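With one protein chain withheld, the remaining protein chains of the complex are depicted in position.
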Amino acid sequence: MTTWPPLLVAVVVVPILGAVLTPVVGQWRARRAADWALGTMLLTSVVALLLVARVADGGPFSYVAGGWEVPYGIELRFDEFSAVTAIICLLGVLAIVFSRRYAEHALPEVRIPYYYALLLLNLAGMLGFSITGDLFNLFVFMEILSLSGYALVAVSGEKIAEMAAFKYLVMGAVSSIAVLFAIGMLYALTGSLNMADVASRLGGAPVAPVAVAFGMMALGFMVKAAIFPLHIWLPDAHAIAPSPVSAILSGLVVKVGIVGMLRLYQIAYTSRALDLEALNTVLMWLGALSIVMGAFFAVFQDDVKMMLAYSTISNIGYIVMGLGLASSAGVIGASVHVFNHAIIKATLFLGAGALIFRTGKRTLTDLAGVGHAMPWTVAAISVGAISIVGIPPTAGFLCKWYIALGAVEAGHPFFAFALVFGALFIFIYYIRMVNAFYFRPPRDPAILEVREAPASMLVPILVLATLCLVMGVLGRIPLSFIEPAVTRLLAPIGGG
Amino acid sequence: MKRALVIALLLAVAVPLLIAVADLPPHGSPDAPAHTHVAPRYLERGAEEAGAENIVTAVILNYRGLDTLGEVTVIFTAMAAVLAVLVGARAVTALDTPASALPVSMIVRFIVRVLAPFIVLFSIYVVLNGHVTPGGGFQGGTIAGALVIALTLIMSDEQAARLLPRRPERVLQAAAPLAFIMTGVTGLLLTGDFLGYPVGHESALVATLMLTFVEIGIGVGGAMVIATIFRTMGAGR
Partner (left out) sequence: MIAALWHNIDYAACVVLFCIGLYTVITKHNLIKKFMGLNIMETAVFAFIVATGVVEGGNAPIMGPGVEPPFINPLPQALILTGIVVAVSTTALALGLVIRIWHQCGTIEADELREAE
């Protein structure tokens, strides 16, 4: 199956065009902005699906904007890892649908068009980030998505939202600068910005600058991915943001750090400029620490969204550990967990958003008994909870199994223990949540009177919950889909 | 204790960085990879194949046009972000700031008024001459934006509000990305590549027109965005 080559550029340009026109369309009525944003994202999804279908069929392909040859123009490259575009579009569409009622309730009306514009820009930035094959272009898209992300955290105007956003902004900006510094060094060493070209020219470069550049880049991406102990910006930002934004931030934006790490590994492994043993070891340990610490902090949270935010740190820990293991099964499990965690965490955050929308309460204590009033929403949340713990046959199980397998394969059974231990912790706190929703007596009987979430919220939640189950049953498909990319990634170091 | 930690952290950053930059190719040497790999092509053929004598402009608008599309998107994002954060804020002012600052002196008033037309002229010059001299759309747009800011300072709020066109305001704010995407699509129709510019002697005029259109779009968009950000921030005075 072939596609029209410039289609690759459309997956970025369409949402940008939609975003800059959203304030124009929403000038008179805010609802029009919602419709417009939804239309834009649906169109983008069609493009993304065509691209994913092509990569599944014929492997990676690329397109250079402006018709230049490769190192001179900017190459957009779509490989198996870029298939994350499909999940970005899916969550984007669902978050926009969910926002329709939520935004009207939570935001001042004049802000709504800008809210949708920023949401689209954020998605466009992520789409661009995951398909670009050029280092500086990577930075530009990273800034689009970071900047819109900071603003989306603050958009609700709640009291500590701005503080959370500022903290996020400072950490995010420092990490972006570190990445840019690294890109500058790689440019000084190779004279090129194209990733594949840089990788091929890095072989004879002096070791010290290459090591520092890789280190800075890894550090920058780890801040974006919120690895312990660089996670301190995440809990407040993700908990205070409007729920659809939390779903996007937790499900997708932190994964940008992971995709960035994958790109870094692609360059580093291909160039064979230096041995990455040290970085891998650091990643394994930090991953294990994140799993345990994230889960540990989550247990003590009463605020539902805060708990989910800490659980994100824990799950990112799994992914990073999988990457650090540098064994085939580990990296495959990690890559697929990027997809699955996005779906699961979006289910949970949107579910929590629906609860907050109807009840106005956000702590486990206050929400006790809500399961009887909002059965569908809470059922979906429970599905999400079971998935994230990793109980078969749900989406979370296979990836964690693969990562554990990878740990044994790479000769680090200790890390498999960390993983199981983390899973136990996660099990405790999600059981606590489900228990509170269903079995604890309500603190305030009025909570039994609230109505089920409106259709525009319920449909996205149920779609996601269904996907959690479906991905569990069909879990082998993404695993075998990503496998060629991982094999290619690890081939230069003799893995796979 | 805290001081020691800070010093340790700074050393942990500085020492590896210094070791790294010491090993980089020598500064200013024409044999460094940065000067022998991609850049020579830009320098040798940029003027003819990219349609701008200023090679920096050729790189920005043509070779690496997608970056610049990203750049204008970033600046639009900044505006949307500032508006989303500041507009319609629920007034929970903890501290009342004085309603208005000092009255502007006559000298400032006079000088801004006298200079205004020249600044406009200069900004247009910078926008339109970007492909042959240092400058370009964003630089010119910034100058125009600065003028709007200067005028805002000497006017009452009502007068200042009339400075920016009211009706098509939101279209103009998006002018830069819109102009870029329109040019990109035009390139797609003419050459079959997004952001492609027709090459060759006979179509040089078309390429120049497209470049100029982008520059004007970036200029107008940049000026509008900067003025809007400034006004939004000043609105809560």
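Note that the chains take the letters A and B in the order they are written out, and that residue 1 is the start of every chain.
We adopt the following convention: a residue touches a chain if its C-beta (ideal position, glycine included) is under 8 Å from a C-beta of that chain, and two chains touch if they have at least 3 such contacts.
Quick caveat, the model's predicted, so the values are computed rather than measured.
Of the listed positions A:177, A:477 or A:491, the one in contact with the omitted chain in the full complex is A:177.
Looking at A:129, A:150, A:318 or A:349, the residue that reaches the missing chain in the full complex is A:150.
Here the missing chain is touched by one residue of B:34, B:143 or B:195, and it is B:34.
Although one chain is hidden here, its contacts on chain A can still be listed: residues 136, 139-140, 143, 147, 150-151, 154, 157, 159-160, 162-163, 165-166, 169-170, 173-174, 177, 180-181, 184, 187-188, 193. Listed here are the chain B residues that touch the chain not shown: 6, 9-10, 13-14, 17-19, 21-24, 26-30, 32, 34-35, 38-39, 42-43, 46-47, 53-56, 58-60, 64, 67-68, 70-72, 74-75, 77-79, 81-82, 85-86, 89, 92-95, 132-134, 136, 138, 229, 232-233, 236.
The working rule: only the chains that are shown with their structure count from here on.
Rounded to whole angstrom units, the spacing between the C-alpha centres of chain A and chain B is 30. Chain contact summary for the complex, chain A toward chain B: residues 6, 9, 13, 16-17, 19-21, 23-24, 27, 65-68, 71-74, 76, 108-111, 114-115, 117-118, 121, 124, 128, 134, 136-137, 140-141, 143-144, 147-148, 150-152, 154-155, 157, 162, 165, 185, 187-193, 201, 206-209, 211-213, 215.
On chain B, the positions that touch chain A within their shared complex are 16-17, 19-25, 32-39, 41-42, 62-67, 69-71, 73-74, 76-78, 80-85, 87-90, 170-171, 173-174, 177-178, 181, 184, 187-188, 191-197.
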